[in-house]
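Here the complex is missing a single protein chain, while all its other protein chains stay put.
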Amino acid sequence: MKHPTMTTSDNGIVLLILSLACVGVVAGLYGFARAIGRTRPEPGKDVPASAGQMSRDPVWVRYHARYLGYALLFLAFDMEMAFMYPWAVVYKQEGVVALLDMGVFLGILFLGLLYGWSQGALRRQ
Amino acid sequence: MTAVLIVALVTGALLFGIGLYGALSQTNLVMIMMGVELILAGALVNLVAFWRFLHPHVYAGQMFVLIIMTVMALEMAVGFGIAVARFRSRGSVEMEEARDLNG
Amino acid sequence: MILAQSLLVGFFGAAAVAFGVWVFRTSSMMRSALALLFSQTALGAMFLAMQTEFLGVLQIMMMATEMSIMAIFMVMFMMDPGGLGEMDMSHQKRLAIAAALVATTLSIAVVILVDWGKPTAVPPGAAQQVRELGTELLGRSMMLFETAGVTILTAMIAATAIAVDGRPYGKQKPAAAAMNQQHKPPLDEEAQS
Amino acid sequence: MISGARAYTDNGVRRWLARAMARDLGTLVVPGLEIARLHGLDVGAAGLRSVASPRHASVLLVVGALPPALCQAAAVLYAQMMRPRIVLALGDEPLSPLPSADIRLGLSQRELLEGVRQLRVLLADGAFQTTAIDFEPAILSTRTEYTCPMHADVIRDEPGTCPRCGMTLIPREAQHDDHTGMDHAAMGHGQPEHKESTDHAHAEAHVRPESTDEDHAGMDHAAMSHGQPEHKDSAEHAHADKQHGDDHSDDHGQMNHDDMDMDFMSMVEVTRDLPRGSDGLQMDWLEVPFGPLFPGLPGGLTLTLTLDGDNVARAQASAPVGIEQARLTEPDEVATFVERISQTDRLAPLAYRLLVYRALENAANAVLDANSIRGRVGALERERICSHLGWLAQFGQQIGFGWLARRAAVLQLAARNADVRKLQQLRPQLVALTQRLQRTPLLKQRLRGIGVLMDDGGLRGPVARAAGAYDDLRLQEPAYQDLNFETVVRPHGDALERLRIRLAELTNSAMLIDAVGVIDASSTFAHMEAFHHLSGSGQASIETPRGAASLQMTLDQGRVISARLDTPSTRHLPRVASLIEQCELGDALTAVASLDLSPWEVMQ
Partner (left out) sequence: MTVFLALVSMLLYIYVIAVIEASLRTGRVNAALPLFAALALLGRESIVPRKCDRIFFETAPILLLLSALLAAAVLPLAPGLMITDLATGALFINAALAYVLVALLMAGWGPDGAYALIGGWRFLGQLLAYSMLIVMPITAVAMRASSLLTTDIVTSQAELWNIVYQPLGFVLFFIAAMALAFLPPFDLPTAQGELAGGVEAEYSGVRLAVFRFGRLALITALAAATTVLYLGGWYGPWLPAWAWSTLKLLGVASAMLVAGHYLPRIREAQLLAWAWKFGIPLALLNIFLVGVLVLVLS
C-alpha cells in the first residue's frame, strides 16, 4: 500500500493554484481579445440568434422538464454512491461480509427502481 | 486549532440562521426547501468540524455526515414529489395558497 | 501551516455564507438555485481545507448534481423564474429575520462560550479515513447503513407514488403523444427488410 | 474594402490574426446547403466550414436569387454575425436589405473556388480597417414596449405596473410596423387577446380530448378573460368561487385586484388559464422559430413551434418562398411562363420544366418520338436520384449523422450531371450506401414510429408510398410500363419507412436509367416556337421526386391566360402541424425532415 507523499491540504493548495492560474489565463485571453478591439454595437447584433428571425421575448419561463420521474428517482438513488466508495476500498479486506452487506443494500435500492419502473417513472412524462 | 474550529462552527451557525430565515420567510414550497437545505448544510459543517477537531478517531461521526447528506437528498426527492403533485392538482406550490385552498 | 489552514477555512466558510445569503436575495430562480449549489461547493472545499478529504469531495460531487436538479424544479414551479418582474416572494419577513437573528446569536454565543477542549491538530491521513469509514460502515454502523437503504427505498416509493401519474401508458395522453413515444409497428417489420 | 470589417488600425498582431481568420472560414449558406449542392457547389471542398449559428460564421454565402422573405432573414443573420464578416454572392441577384456583396461571382464550383481565394485575400488584408460602416437596415430597428412577465397579453407603451397583477412591467423590443410577414410583428400590434384565447382553447381541447364539463367552463373563461382584460375581475371571481366553493378565495382575490400594490400575488390565478401538458402540469409555453434559415431544415421552410418544455405543443408551418398563385395566373408569354415555373422549385427544376412542356404538348396535341420519351425518363430519374441523395444529405445533417451527410452529398454531386455510363459506375456505391444505412445501429430506433402519416388520399409520392398507397404516376405511363417498372410500397408510414422508400428508389431509378440507356431532356425542349401562336388548354401531371405534380393551363395566341398548379409539398405542408404536435422537439424536426418538403413548390 503506497501512501501519497503530499497531505490533503498540499493537494488542495495545488488544485487551488491550478484553478486560479486557469482563471488567470482565461482572463488574460479576454484582456488580449479586448485589446484587439471592442465589439461594435449595431442593431440586432445582440439579439439571440434564431434562424433568421428576430426573437424579442425573454425565454426565461417555467420549463416543463419531461424527465422529472427520472430526476426524482435519481435524487434518491444517487445517494448510494456516498456509501459505495468507502465500501469498495475495504472490500478486499472484508470479503464475503462486504459482498452480502452491499448486496442487501443495493437489493433494497433496486426494489425502489423496480417500483418506479412499474409506476411509469422511467419514461418521458 | 481552536480558531479553525470556531470559524467552522460560526460558519455553521450562520448557515443555520440564513436557512431558518429562508424557511420562515419564503412563500414557495421549493424556496422553503432551499432554506431547509441550508439548515442541514449548517448541521453538516458542525458535524464535520466536531469529527475533525474533537473525535477524529470515532468514525461514527463521518457516518453521521453521510446520513445527513442522505437526508438532504431524500428531503429533496420527497419535497419535489409533493411539489409536483400539488402543482398538478392546484396549479401552484405557494404555501399561502395551500392554506387558502385547503380551507 | 495552521494559519494557512484557518485562512482557507475562513475563506471558504465566508464564501458559503455569502452564497447562502445570495440564495434569498436574488429574484432569478436559476441564480438562487446555483447560489445554493456554490454555497454547498464552498462547504465541500472547506471540508477539504479541514483535511476531511473524502467527505469534502463527496459533498462537492453530490451537491453539484442534486442542486442542479433542484434548479429545474425551481424553474418548473416558480412564477417568474427569470426574475424579470423583481417580484418579492416572501412573507412574515420581520418574524423570520428576528427568529434567524436570535437563533444565530444564540448558537454563536454557545460556540464562543463553550470550552471545546484541545482540538486535535493532525487528523488521520486521507486514505486511512476512507478505509476506516468503510470498516465502520461494515462493522458497527452496519445497521445504520442498511437503514439508510430502507429510507432511500421509502423515499423513492413515496416520491414516485405522489409525483408520477401511474396510469398505464397512453391512457393519460392524447393518441399522438402516445404514438410518438413508443409506437412499435407490427411485427412484419423484419420480414420485409 | 469589406463592409463588415472591424474598425481598427491594422498593426502587427492584428495582421497575424487576420491571416488566421482567412484560413478559418465559418460559413452560413443561404438559402441552404441543399440549394448549393443542386448547383454543383461543394462548399466543404472549397474550404468553407458550414456552421449552425451566425455567431460562429464569418462568411455569408448567398447562392442564387433570394425571394424577399429570405433576403430579410439573411439580413437578420448577417446582423448577428461577428465582425469581420463578409458576403460572398454567387449569381447576379439583388440582395437588399443585405449590404452589397463583397465578392460577386457566377454560380459554379469553379467560381466558388475563385471566390474563396479572393475572400481569403480580402480578409487577410482588410479584416481590420480604419473605418467601418454600421449595418442598420430598417427591419432591425425596434421600439420598446412594456409587458408583464406573468401576463403576456398585457402590453403598454409606457412603463408602469400590470393592471391585472400589479407587477412592474418589463421592457422588451418590438419590431416597427413594417409588415414583414413575420409573426412577431403581428403578435405585438394586432389583436393578441383574441389570438391567444382561441389558441388556448384549441390547445386545451387537443391536449385533453376527454375534457369534462369543468374543462369547458375553463375554456370559456379563458376566452372571456383574455378578450376583455379590463372587465375580467368579476368574471374570474365568479369562476373561482364556482370552482372551489370557497369563501376565502373570494376575499383573497378582492385584495389582489383592488389594491394594486399588494405584496403577494397568486400563482393559482396565473397558472389557471394555462393549458395543461400531457402530464397535467401547467407550464409556460414558449414560441420558438425554427426557420426560415434553420440548419436542420430546407432553407425557406419556416416552422414556428410552441414548446411546452421540449415538447411541441403547437406548430405552424409555412413556406414564405413558395409560388404565389397570383403570379401564376398572371397572363404571360409562353416562354417566360416556362422559365418561371421551372425556376420556382429550385429543388426539382427539371421535373417542373418537363411538366410545363407536357402540358404545352398536350395542348398542341404534339406527339413525341420514342427516343425523346426515353431521354426524358432518363433525365427525370436522374433528377430523382439527385433529389433523394440531397434529401439524405440534409437528413443526415439533421439527425447528426456526419458520415451520411458527407457520403450522400458526395454521391449527389457525382450524380448531378452524370451520363448513363457514369451512373452505372455509381450504382454499386448507391447499393453500398443503402446497405450501410440498413446496418447502422441506432438509426432504426431513431426513426421508427416517428412522424406517422397514414394514407387518406391526400398524400403524394414517397410519403404516400411509405404509408402503403400505390401512389405513383409512373405506373400509368406507357414508357415506364414498357420497362416493367414496379413501384416500392411499404406499410407503416413512419420516418423509417420514408427513408427505406427513398433508398429503394435510388437503386430502382438507377436501374431504370440503365434500361432506357439515355439521359436527354434538353434537346426535346428546343421547339419553343411551336407554341408561339397556340390556343387551347392543356393538362399534364408528372411524378416529381416528391410526388405527383399536375398543371392545368389555358393559352390564347401563345399567351398563358390561366394556370393551376398542384404540387406535392402544398399537400404535405398543412399536415405538419398535426403530425408533430405532442412530439419531442428532436422527433418533431426529424418527422418534418422525413417528409422531404420543398418550400419552393408550395402554393401560397
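Annotations for the structure displayed:
In this document, chain identifiers A, B, C and D correspond to the written order of the chains, with residue numbering beginning at 1 in each.
In this text, a contact is a pair of C-beta atoms (placed from the backbone, for glycine too) under 8 Å apart; a residue touches a chain by one contact, two chains touch by 3 or more.
Every value quoted in this text rests on a predicted model; they were computed, and no experiment measured them.
Within the whole complex, touches from the chain that is not shown fall on A, C, D. Among D:100, D:440 or D:578, the one in contact with the hidden chain is D:440.
Among the residues D:6, D:37, D:460 or D:546, only D:6 touches the chain that is left out of the figure.
Touching residues on chain A toward the chain that is not drawn are 1-2, 4-6, 8, 10-11, 14-15, 18-19, 22-23, 26, 29-30, 32-33, 36-37, 39-40, 45-51, 55, 58-60, 63, 65-67, 70-71, 73-74, 77-78, 81, 84-85, 88-93, 95-96, 98-99, 102-103, 106, 110, 113, 117, 122-124. Listed for chain C, the residues touching the missing chain in the whole complex are 28, 30-31, 34, 37, 44, 53-54, 57-58, 60-61, 64-65, 68-69, 71-72, 82, 125-127, 130, 181. Although one chain is not displayed, its contacts with chain D can still be listed: residues 6, 14, 16-18, 20-21, 23-24, 44, 49, 51-53, 55-56, 58, 82-84, 127, 286, 288, 294-296, 307, 309-310, 396-404, 406, 440-443, 445-446, 584-587, 589, 593.
Keep this in mind: only the chains that are shown with their structure count from here on.
When the C-beta pairs in contact are tallied for B-C and for A-B, the bigger tally goes to B-C. Centroids of chain A and chain B (each the mean of its C-alpha atoms) stand 20 Å apart. The mean-CA centres of chain C and chain D are about 44 angstrom from one another, to the nearest whole unit. Annotation for chain D: residues touching 2 or more other chains are 149, 170, 264, 267, 278-281, 283, 584. Shared interface positions of chain B, i.e. residues touching 2 or more other chains, are given as 27, 66, 69-70, 73-74, 76-77, 80-81, 84, 87-88, 93, 96.
Against chain D, the residues of chain C that register as touching in their complex are 76, 79-80, 82, 84-88, 91, 165, 172-174, 176-177, 179-180, 182-186, 188-189, 192-193.
Contact residues of chain A toward chain C in the complex are 3-4, 7-9, 12-13, 16, 58, 60-65, 68-69, 71-83, 85-91, 93-94, 97-98, 101, 104-105, 108-109, 111-113, 115-116, 119-121, 123-125. In the complex of the two chains, the chain B residues touching chain D come out as 27, 84, 87-88, 90-94, 96-97, 100-101, 103.
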